[in-house]
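Heads up, one of the protein chains got dropped from this complex, but the rest are sitting where they should.
Moving on to subunit A:
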Amino acid sequence: MPGDHRRIRGPEESQPPQLYAAAEEEGPAARDPTRLRPVYARAGLLSQAKGSAYLEAGGTKVLCAVSGPRQAEGGERGGGPAGSGGEPPGGGEERELALALQEALEPAVRLGRYPRAQLEVSALLLEDGGSALAAALTAAALALADAGVEMYDLVVGCGLSLAPEPAGTWLLDPTRLEEERAAAGLTVALMPVLNQVAGLLGSGEGGLIESWAEAVRLGLEGCQRLYPVLQQSLVRAARRRGAAAQP
């Protein structure tokens, strides 16, 4: 990995203070495994982007912008890279998340209507308070819809994490603390009206197939519950556009 030359180099033998930190505080409080954090979604806020969306759920804040369609360099597929900034380290994780974003958004967009063109979706993670990929997926779909890109359906993302033993239950929409202590994590992306799963990414010690199946079901339910909020935000954005265009 390329070194970060702009940062001041510490001494050769430095150790991070976390090694000497006192014992960790109590784990996250018990809660209803199916609770979704309140979501604030707003579409159409960036003036320079064709379409944009901002999504906030708990401590997670994502800003997404869409530009294009513009001529693709080679290849006839629409699509494009997504970059995520904020806290996560290094290129590897960003590339993986960008690929996950692309694979989840492709089924929803009518790519056939944009031959030899490229749509660029860039997601900026301002703060990661848990379920960052799910929030980025939802924001990206909202931004695409706001840009007027032809789509079959919106894509709604939902994160889950498996609480470690002894509880061992899947928690919907985990916070950062719950994600860090989790034994496994899963993100599902659903197209609510068509009831088709657009994306799925999960890893960890989730146990047997039945446990993962239960998690997927819980995630899909969560996605369906989020859908009305997103519909409302798009309607409001359209009204705002209409009102601004009038005088």
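Operating definition for what follows: a residue touches a chain if its C-beta (ideal position, glycine included) is under 8 Å from a C-beta of that chain, and two chains touch if they have at least 3 such contacts; residues count from 1.
The rule we apply is simple: contacts and distances are computed from a predicted model.
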Item to check | Undisplayed chain, where the name is taken from the UniProt record, one of "Exosome component 7", "GTP-binding protein", "Serine/threonine-protein phosphatase 2A 55 kDa regulatory subunit B" or "Phospholipid-transporting ATPase" | outcome: "Exosome component 7"
Checklist entry - For the full complex, which residue in A:48, A:71, A:203 or A:246 touches the chain that was left out? => result A:203
Checklist entry - Per the definition of touch given earlier, which of A:107, A:129 or A:159 contacts the omitted chain? => result A:107
Item to check | Those residues of subunit A which, in the complete complex, touch the missing chain | outcome: 15-16, 18-19, 77, 92, 95-96, 99, 103-104, 106-108, 111, 183-184, 186, 191, 194-209, 212-213, 216-217, 220
